[in-house]
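Let me give you the structure first, and then I'll get to my questions.
Just one protein chain is left out here, and the rest sit where they should.
And now, subunit A:
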Amino acid sequence: MPFIPHTEADVAEMLAAIGAESIDDLFDEIPPELRAKGLDGIPAGLSEMDVTRLLQGRARADGQPLCFIGAGAYEHHIPAAVWQITTRGEFYSAYTPYQAEASQGTLQVLYEFQSMMTGLTGMDVSNASLYDGASALAEAVLMAVRANRKSKSKRVLIPKSLHPSYRRTARGLVGNQGIELVEVDFDPATGQTPVAQYEAAAADGECAALVVPQPNFFGALEDVDAVTDWAHERNMLAIGVVNPVAMALLSPPGDWGETGADIACGEGQPLGMPLASGGPYLGFLTCKQDFVRQLPGRIAGKTLDADGKVGYTLTLQAREQHIRRSKATSNICTNQGLLVTAATIHMAIVGAEGLERVAASCHANTRRLTELLCEIPGVEPLFDAPVFHEQALRLPAPTDKLLRALAAQDILGGFDLGAEYPELDPAVLVCATEMRTEEDMVAFRDKLAAVLSDE
C-alpha cells in the first residue's frame, strides 16, 4: 500500500491488542446514517511513473515563455545550493519548532533570517514571516492602528500607486475590524504620490497611519523621506512596503526621514523563491523596537540553556493565538517557514554585494529595455519619474491585443495597466531583471514592432 507500512500480520496483531474485530469497527462511534457511501468521482490511484507522465505533460503545456512581467513577482537567478539545502528532509519535513531543543536548526535559521531582514530594511526587529506581501501589509495596517498611542483613528491612507492586489487584499482582511483604507491619488504626470496628495486625502479627518511603497507599482521611486516626516508631524505611523532586492540600492525604511519608518513590510519572493504561479512566497514584517509586542507571527529569540550555552527558541508567545486565543495579535499559525529557510540561504550565498549587483543589473536592464522599446513610434514612458526595475509605457494600440499577439510568439510582454487603471489605457508595465539578456530585449522590441506594423 502506498505510504502505509502495515502487513496483514501487523493489522491482525494490532486489532487483537485493541480488542476490535476489524478496522471498520474503529469507526463505530460515527452515527451509521452519516457514514459515507463512497468517493464516487475520485479516480483510482496511479503509480509514481504514471503520475510523473501526467505532470510532465501538464508542466510542458504551459511552455517557458520569455517573461517581461514583474508586477509584484520577479524572475531572479536562484543559486543551485539554495533549494538543494532547503529541501533536505530535516528542514522540509519538520514543523513549527515547538520543542526548541529538537529544532535548533530551524530556530537558528529564523534568528538569522530576522537578523538579515533587519539589516536589509534598517528596522529594529523582524518576525519570522507571514503568508505573502499583501497579507503582510494587512497585518501591518492592523498593527499600526493598534500601536499608534497618539491617535484613536481607524483610518489609514493607502496610495493608488501601491499594487492593486495588495490594496484589495488588505481591504478585505482589515475591513471587518472597522478599519477604513482611504485611497490617495497619484500625480498623473509622474506616477508618484507626493506629500500634497496625502495631504488632500487626509483633509477630511484624522488618520492613524499611512502606507508608502518603494518602489511603487509603476516602478517609480517615491519621496519617502518627505512622506515619512509628514506622517510623523501628523502623529501618524509610516508603513513602508518595499522590494527587498531594491533595498540593496535604495535607502532602507529605517533611514527614511528624520526618524525612520515605523513598520516595513513586503514580499520576500525576490530572495530565492521561484515564480511558481504566485506562491508559496513569504511576507516579511519588520518594525521599531517599541512596537515589538504588537508584531504578529512567530518570532525566534536568543537565550541560554541549563548549562549556559547559547540556543534559540520561539519567544513573546503571549502575542499568539495558541496562548492568547481571542486576544491574540493575529490568527496566524503556520506561516512560510520553508521559504524563510530558502531566503536565508539565498541571502547568505548572494551577500550584500551580490544583492547589490543583482539590483543594479535589474535597474540597468530595465533602462535598456525602455530605450529599445521607445525606439518604436508611439511607445514612450508613461510617467516622468526615476524607476527601480519596472517601467510604465504608453502604447500606440490596444494593450490586450498586443499582449495576446506577443504571447502567441512566447513573449509575455508586460502587465496590462489599463486592466487596473482604465484612465492609463493603453499602457503596459514592463520589467527586465538580471535574467534578461540584450538578445531577449532586442527580440521583444522586434516582435512588438512587427505586431504593431501588422495593425
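Details
Definition applied: contacts are C-beta pairs under 8 Å (C-beta built on N, C-alpha and C of every residue); 3 or more make two chains touch, one makes a residue touch a chain; residues count from 1.
Throughout what follows, contacts and distances are computed from a predicted model.
Looking at the choices "Oligopeptide transport system permease protein", "Transporter", "Probable glycine dehydrogenase (decarboxylating) subunit 2" or "Sulfur oxidation protein SoxY", the name in the UniProt record of the chain not drawn here is "Probable glycine dehydrogenase (decarboxylating) subunit 2". Considering A:A360, A:A397 or A:A449, the position touching the chain not shown turns out to be A:A360 (whole complex).
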